[in-house]
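Excluded from the complex is one protein chain; the other protein chains are retained at their positions.
Presenting chain A:
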Amino acid sequence: MDITLKVNGRPEQFSAQPNELLVERLRDGLGLTGTKVGCDTGQCGTCVVRLDGRSVKSCLVLTASAGGSEVATIEGETTRGGELTGLQEALRQEHGTQCGFCTPGMVMALGELVDSTAGGAAPTEAEIREWLTGNLCRCTGYHSVVRGVQRACAVARAEAPAGTAESAAVAASGAAAQEVRGT
């Protein structure tokens, strides 16, 4: 069947079998191998992409069902002049990546949390941990990932016109110093 998709802003047109999964199209059809396959059962979250803005597991979406939608993958995050996004930079600074296999899915999943809370209060530690339930990481123990999100949110608020650099620095150091509980 003929399918059109917009992937990272670029229109794509191709033919696909009805039982093809979106993650297979992205990796094997379009060569976007930043999206990983960890478990292929919807558990691990390393295949997370944004579908019409919402984070989804691309191993739990049929390519056919995504037809007509806009898909954003990790490749779209890092092609803005080669610079890391605020979230990526904050994860790097807090050592939120170790082996890195979960990182693309983490970035795409957490990006929705950061975006959806951008206009209001920063997400609490509990909210960040709850948001991470769909992403497995066997290296970090999640603590550094949580600190990365807190840093990204603090920096974003500092850069927003209403905030000040000083309050953001306080928030960032507070976030980093906050005692982290086990997940």
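One rule holds in what follows: a contact is a pair of C-beta atoms (placed from the backbone, for glycine too) under 8 Å apart; a residue touches a chain by one contact, two chains touch by 3 or more; residues count from 1.
Note that contacts and distances are computed from a predicted model.
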Absent chain [UniProt protein name; select from "Sugar ABC transporter permease", "Error-prone repair protein UmuD", "Carbon-monoxide dehydrogenase medium subunit" or "Periplasmic Fe-hydrogenase"]: "Carbon-monoxide dehydrogenase medium subunit"
Residue in contact with the excluded chain [from A:45, A:104 or A:148]: A:45
Hidden-chain contact residue, picked from the options A:8, A:35 or A:55: A:55
Among A:7, A:21, A:122 or A:145, residue touching the chain not depicted: A:21
Those residues of chain A which, in the complete complex, touch the missing chain: 1, 17-19, 21, 24, 40-42, 45, 48, 51, 54-57, 60-62, 64-65, 67, 109, 112-113, 131, 133-135
